[in-house]
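One protein chain is absent from this view; the other protein chains keep their places.
Coming up: chain A.
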Amino acid sequence: MPEIFEYEWNTPAYKGKTALPTGLYIDGKWVEGSSQSTIDVINPTNGKVITKIAEGTAKDVDLAVQAAHKAFETTWGLNAPGSERGRLLYKLADLIEQHTEEFAAIEALDNGKAFNWAKMADVGLSLGIWRYYAGWADKVQGDTIETSADKLNYTRHEPIGACGLIVPWNFPLLIASWKIAPALATGCTVILKPSEFTPLTALLLAKLTAEAGFPAGVFNVVNGYGHVVGQALSEHPTLEKIGFTGSTLVGRKLMEASAKSNLKKLSLELGGKSPNIIFDDADLDAAVQWANHGIFFNHGQVCAAGSRIFVHAKIYDEFLKKFTEKTKELKVGDPFAPDTFQGPQVSEVQFNRVMGYIEAGKAAGATLHLGGHRIGNEGYFIAPTIFTDTTPDMQIVREEIFGPVAAIIKFEDDDDIVAKANDSVYGLAAAVFSKDIKRALTTAHKLRAGTVWVNCYNNLAPNVPFGGFKQSGFGRDLGAHALENYTSVKAVQVNLA
């Protein structure tokens, strides 16, 4: 029987406790991994081990896939009517809500993000998403289509079946919710692979699915490394779908593996290097606030982060001054201090990566305008960093850093700015700040990105779709479109002649 991880918080922001099973969750049971090995879960504020969790292997993946297949054929899929699936999803949402602070505390402990942000953003938005998709469960409709009087044609939007959902460490609960909720709503069953860096909230979620009454095998969790568990899912011969959020690099590997195995369907939400264009007629103070949030929120660990901030020459100096002042006000520190904005980066690997980019920026001749250093001697804290005087070919301008590093870029030419903004292999998000509606909308319509924010940044809603153009991926999360990721259209053509 796997161990229970117990933890108690006695902090300014939160006092409470948790008791989490640390095993794999397969077919409604908590089990040890078949290899009996474990993974250390590290606290990024100090580099120390929080707990160990069971490590999954390819064998465990196969067991989970079989359990998910079986549940799909018997107790789930279309055997459970939409109204029943919806009812369980609403029940789960209510349970998550009851455990809001516990989820936020575990997320802050595991990922390093501020407790108050985890509560408001991660858990808050997750709840809306669970309820949104619970409402879709009995509304997955097809069409009847007229051709001739002696034919009856109709479509069914059938659930694909068992789905492997591989989610990242930047918003562990939130992005898992994005994927699991529509999958279950449509009737699919799920094998979730959380990031090995942030496995804990998924364990609480699994516990609550049992409490809500989901039949065994409908929701499974196999923790483990990407190159073991993720790879096993991608190569699995009978798994027909993977939903993934993570790096473009891994996205490619999944596509390759799919091509080499059974052509399993993929939806990929990948990286970004999103441009934020501030025109000279923007509301300057508002633009500063949004742009600052756009790059520094979640420690810059956001796929849609506005990491290339283009500022019109006329307002550049003033923008930079205000942006810098705002950045200096950001409180970096203990996730459980009540006014913390930014905690540590999620892991040593990420810390080194971001510091590496900072060094590369300096070496390439960009001006390090602010920050650029580690904070403290413990954990993975990096000071919010601003580079100026960059050129388009620099690594820090082309590549996704995934840290609190902003590149602020001056521009003069209105006609040219769209080309500059679009000059990226990525196309996840973009933003435009301008009070002129014509300028704002014509620019928005020309930007090659899956989300374009106008006079705001990072706004998300459960019912508005989100996803990438170009190498930022394909498929959409959120909104009605996400249902397409988990359904296959069957046309039934009946001859009445």
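Things to note:
Definition applied: a contact is a pair of C-beta atoms (placed from the backbone, for glycine too) under 8 Å apart; a residue touches a chain by one contact, two chains touch by 3 or more; residues count from 1.
Note that contacts and distances are computed from a predicted model.
Missing chain, UniProt name from the options "Centromere protein O", "NAD-aldehyde dehydrogenase", "UspA domain-containing protein" or "Exosome complex component RRP46": "NAD-aldehyde dehydrogenase".
Across A:Ser83, A:Ser148 or A:Asn377, the residue that sits in touch with the chain not pictured is A:Ser83. When the whole complex is considered, the residue among A:Lys48, A:His227 or A:His445 that touches the unshown chain is A:His445. Within the complete assembly, A:Gln141 is the residue of A:Asn10, A:Gln141 or A:Asn377 that touches the hidden chain.
Only one residue in the set A:Lys113, A:Arg131 or A:Arg308 touches the chain that does not appear here, and it is A:Arg131.
On the side of chain A, the interface with the absent chain consists of residues 82-83, 86-87, 90, 128, 131-132, 134-139, 141, 152, 437-438, 441-442, 445, 462-463, 480, 494, 496, using the contact rule stated above.
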